[in-house]
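Taken from a larger complex, these chains appear in their original positions, while the remainder are omitted.
In order of appearance the chains are A, B, C and D, and numbering begins at 1 in each one.
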Amino acid sequence: MPKLIQKRSRKIGLPPGTIVHVGEKKVNKAKIAIIDYDEAHFQEKEAKNVEECFPFKDKPTITWINIDGVHQVDIIEKIGKHFDLHPLVLEDIVNTGQRPKMEDFVDYIFIVLKMLYYDEKKKEINTEQVSLILGSNFVISFQESEGDVFDPIRERIRSDRGRIRKMGADYLAYALIDEAVDNYFMILEKLGERIEDIEDELVTNPTPETLHTIHNLKREMILLRKSVWPLREVISRLERWESSLIQKSTGIYLRDVYDHTIQVIDAIETFRDMLSGMLDIYLSSISNRMNEVMKVLTIIATIFIPLTLIAGIYGMNFKYMPELEQPWGYPVVFFIMFSVGIIMVIYFRKKKWL
Amino acid sequence: MPKLIQKRSRKIGLPPGTIVHVGEKKVNKAKIAIIDYDEAHFQEKEAKNVEECFPFKDKPTITWINIDGVHQVDIIEKIGKHFDLHPLVLEDIVNTGQRPKMEDFVDYIFIVLKMLYYDEKKKEINTEQVSLILGSNFVISFQESEGDVFDPIRERIRSDRGRIRKMGADYLAYALIDEAVDNYFMILEKLGERIEDIEDELVTNPTPETLHTIHNLKREMILLRKSVWPLREVISRLERWESSLIQKSTGIYLRDVYDHTIQVIDAIETFRDMLSGMLDIYLSSISNRMNEVMKVLTIIATIFIPLTLIAGIYGMNFKYMPELEQPWGYPVVFFIMFSVGIIMVIYFRKKKWL
Amino acid sequence: MPKLIQKRSRKIGLPPGTIVHVGEKKVNKAKIAIIDYDEAHFQEKEAKNVEECFPFKDKPTITWINIDGVHQVDIIEKIGKHFDLHPLVLEDIVNTGQRPKMEDFVDYIFIVLKMLYYDEKKKEINTEQVSLILGSNFVISFQESEGDVFDPIRERIRSDRGRIRKMGADYLAYALIDEAVDNYFMILEKLGERIEDIEDELVTNPTPETLHTIHNLKREMILLRKSVWPLREVISRLERWESSLIQKSTGIYLRDVYDHTIQVIDAIETFRDMLSGMLDIYLSSISNRMNEVMKVLTIIATIFIPLTLIAGIYGMNFKYMPELEQPWGYPVVFFIMFSVGIIMVIYFRKKKWL
Amino acid sequence: MPKLIQKRSRKIGLPPGTIVHVGEKKVNKAKIAIIDYDEAHFQEKEAKNVEECFPFKDKPTITWINIDGVHQVDIIEKIGKHFDLHPLVLEDIVNTGQRPKMEDFVDYIFIVLKMLYYDEKKKEINTEQVSLILGSNFVISFQESEGDVFDPIRERIRSDRGRIRKMGADYLAYALIDEAVDNYFMILEKLGERIEDIEDELVTNPTPETLHTIHNLKREMILLRKSVWPLREVISRLERWESSLIQKSTGIYLRDVYDHTIQVIDAIETFRDMLSGMLDIYLSSISNRMNEVMKVLTIIATIFIPLTLIAGIYGMNFKYMPELEQPWGYPVVFFIMFSVGIIMVIYFRKKKWL
């Protein structure tokens, strides 16, 4: 199960701006990939060491530096120094327990997102922190592990599809955010399918297992909500931001991705409502079944216990029990037993228990 | 049951503005209907191909182009190109998972609504996305399927009833929204009837089926709310919008449809409250019945088990049981049994169980 | 039970501003009563036809026209034409499913209220829509049926009590609203009494009937809230309104009635909280009683079933059962039974079940 | 139990500003106490009739007139006339169902508070309405009954402790409000103790009585909240008020009492959360006990019923039952019974029921 909270105890007491990695180490070695492009030309390479990125800072073309793995704090520190990033920004990049947020500095905007992956085997959602630095002509993205979510964007840049090569670094940042939000929809579809499965199960054959799944889904909704809710504010602020780093023409795209975020939040709230309703259904179906069990027990006991008493009475060993001597005694008692049984059944019919 | 969320996985990774239909295909072939009118004249025709609409763009008369079926993306694209619509708008038109929203561009306003249909057979609500493009002298409406909800407006234009022929394109857009909202009232009436039926059933004869219906109604309320709630904001923004596309005289009509939307939202909230209350009633009526069943069982067991013991005692085969030899043994035991039974009944009367 | 929602299906498809009565017809023939007054003189009459009201429009004295019965749309239409009312206003007057609201036009203010009546027999609240048109020197009030709630105001005008004859039409409108809100307090008192009765019943002798009453009261709270909540906004807007129709001196009276509305809302919320708490109490008292029933059953079964086994054992017909032959067999078994019973009782005492 | 709502039916229909006492009559005769002071001198007296207060209106010294008992409307009316109070203010003073509120007039500020008393015997909270009129050099306070809550302030004025004699009438009004809020803390302590008692009881020995107490405490929280919540707004408005009646130096004191009010509200919310949690605990402890009862019953029945069957079988009177003739029959059956019992016990151990 995903951890409820990141361990950050070893950070306590350190001065602010100290760069200590908080979170799981998800890859062995950090990987640095550079894509440099403008409308006319395109260049892509994997950097062997962090210094290879530095010349791109002052080139007029758009540069996208993607770093997979934030546990190698020396790399983060070097990039921070060269690109003039604030120590608190570097601290937030390596501390993977951030909420999505947006902070503007004079020369760059710092954005934190949560990327979500659905683990098909464990049937749970994994989160990964993605940090973006948007400068005037570059975007630096930091991921915890190697992911393929941004591949379509790489492909679009390579093949010059869409308008991405014609736009600036802000459009690239938008495209990355948009891709992350699009990915949320995939997660929601998976969860939606599971909820619909559970809903059918609830009607046909609810088991304690069903309850457990509802609980897990609820838990995942809580975590999902925590990742997506603040993103709304982030994008809304980006859209309204008056900064030379974000061009007016990108505004409409940000409004579009804002709409998508609202749709995601809407869906999460709908799912939460559904799951609450399903818990109620589950509980009342248990009550219903208990009721049914009780009825069976009551019917059996109510019919047979009086008959057993009758049989018991004529099993007594009194010397003077005139009925016992009579030839009609046995059939009459049998008849009485039968009648009592029938009367009981009729009574239960009337009470709608049968 | 209506899907909780639209599948849009195949859209992931495509550049923004790519026009891919998301949602069910509800009609075979898209149908294009054109109505062109002003105070003096009126023309209505069904367009065989999309190009027939184009000349109407620059005519001074009011033109209403209605397209049933948004899965034929080529049509949408051609219209988009001719009427200068933003690619993101076209994307939203064909992606039927939008929330109701309003977006203004310089030359047109883009509005997304949800039309609701009540399927009498399946007893559920179907949603359909309706997109409106409001230009200075035209309205383009996109529906997922052929619907007859807008027929009264067509009729009003044809027969020049009301003020519709005297007003501009903004009034036409208002009339379409108003019709959709009026339609919500019909849905609410149907749901209100079902809720009142269920309420009676709850008192007279609650079954697990009742619970199921409550759950389904709750689910439908969630979906309904999702469709109507954002519309409030849309209409409120339209009303307050300062744009040459919306004339001052239309403002009061928008305020009226805004009031109706609030009434719909009010009714939805009332229904939700009612349904929650009904769930409580259902649960406690189950508990009540279980209680009653338990009482019957307890009364039977408590009366007969002690009597059975007495019968059992005199059924023992001890050689020296003086009572067995006595002629009064049998009647005395009978009398004791009878007395114990009576005492028990009196006890239960006192406890108000009988 | 009051309807959850007004049927307005026959309105669908009609152009906005079409005046069709929606709601129950509560009186046979509409009644028009005119009161005309200023500080010096006073005139009261019942109009035989609607045209009799018209001359009062331009008289400098304050005129109050009260119409009981809004189903006669021709009367409403005539008044609308003469007093220059907007078609949408007329539509709202005859459509009795409105929420309380306030709309200002240049020459008049349109106010919709809900009047509440407590039906002592059916023990339920009936709502009635009251619409007010406040002009510079007249107030037109529309009621669904003949009510006597406004009688004290008539009496005050007739006998020149209070300051009503010295003030303008806005004060008259205030007085009508104040009377309606005062009437809410009476409803609240009735409901408060019923809630307190139920609360006692809950402690002394809860029955399924109690649950039903709680449910009905909850339902009535929902409807009550729906009628009162928007009124707060209406009065608050009236108070802050900068219009020549409302004089400054009336502001303090509006603030007073605003305070009363808040008190009513407060009381409704308190009642809702109380009713929720009572439902919890009811449910747990059912559980408690079930628990008690179960204990009785368990005590009886646990004491007598083992004893029955002992009796059964000595009722077996084995040839070689040495105990059966002994003269002390019977008393010893009796003693054992007695001891087992006592031990059980002690055990239950220790467990605090007895 | 305190009434949920004040009866004010006899007020309905009277013109606004009519002074009719609404609420219980808590003292026989109203008592008027006057304290007049400035830095240099001090005078205290009990007024025999209301006219004795009048000369103090125009004296430059600070005057505090305290009236215990608001049912004598003639006194209120005379004061109202002499001090130029608005009729609606007088109406609110004698109508004890007000919410806390603050209203400013040109010459004075009108403040309504709720004073709370804890009745140790009935273990419930009583509310009393306290109205304050703050003029430029006087404060008039109206209480429903004689209370000793304001005694410390009297004492402080008499003995010139603190800064009260050096400050104006606004500081006196602040001191009265502060005293009332301080009194709330005492109520909260009492309630906090009761909640902690109940919490212990819930763990050691929950009874239906416990539930009843939780319900009563919840009810009292609702009433408490109703009294305190609006006070926050009142004090906040007083603090921000730009009026010559409130000096800047008093602002910081008002901020302090505002903080206290927030602390009270915080505590109330905490208590409400606690009580909700306790209700859950109570309900689940009932379920737990029912479960335990059921287990005992099931264990007894499951062990003894099969044994009884075995005994019953060998109690049958068939002629040809070979086992019955055997000398080992009885011990073998005994052994079988014993084994069945042991197996059952082992089974229940495994199921963790024993």
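Odds and ends about this structure:
Everything that follows uses one rule, which is that a residue touches a chain if its C-beta (ideal position, glycine included) is under 8 Å from a C-beta of that chain, and two chains touch if they have at least 3 such contacts.
In this text the structure is predicted, and so the values were computed from the model without any measurement.
Shown here are 4 copies of a single protein sequence; counted across the entire complex in this file, the number of copies is 5.
What we mean here is this: only the chains that are shown with their structure count from here on.
Chains that count as touching both chain A and chain B, per the definition above, do not exist in this structure. Least-squares overlay of CA atoms from chain A onto chain C yields a rotation of 145° to the nearest 5. Of all residue numbers used at the contact between chain B and chain C, under half are used by both chains, marking a mostly different-residue interface. Taking each chain's centre as the average of its CA atoms, chain C and chain D sit 26 Å apart. Here the CA centre of chain A is 42 Å from the CA centre of chain D.
Chain B has residues 283, 287, 290, 294, 297, 301, 305, 308, 312, 315-317, 321 in contact with two or more other chains. Per the contact rule defined earlier, chains pair up in contact as A-B, B-C, C-D. By the touch criterion stated above, chain B contacts chain C in their complex at residues 151-152, 155-156, 161-164, 175, 178-179, 182-183, 185-186, 188-189, 192, 195-196, 203, 252-253, 255-256, 259, 262-263, 266-267, 270-271, 273-274, 277, 280-281, 283-285, 287-288, 290-291, 294-295, 297-298, 301-302, 305-306, 308-309, 312-313, 315-321, 353.
Those residues of chain C that touch chain B in the complex are listed here as 1, 3-5, 7-9, 11-18, 86, 88, 91-92, 97-99, 101, 103, 208, 211-212, 215, 218-219, 222-223, 226, 279, 282-283, 286-287, 289-290, 293-294, 296-297, 300-301, 304-305, 307-308, 311-312, 314-317, 321, 323-327, 329-330, 333, 337.
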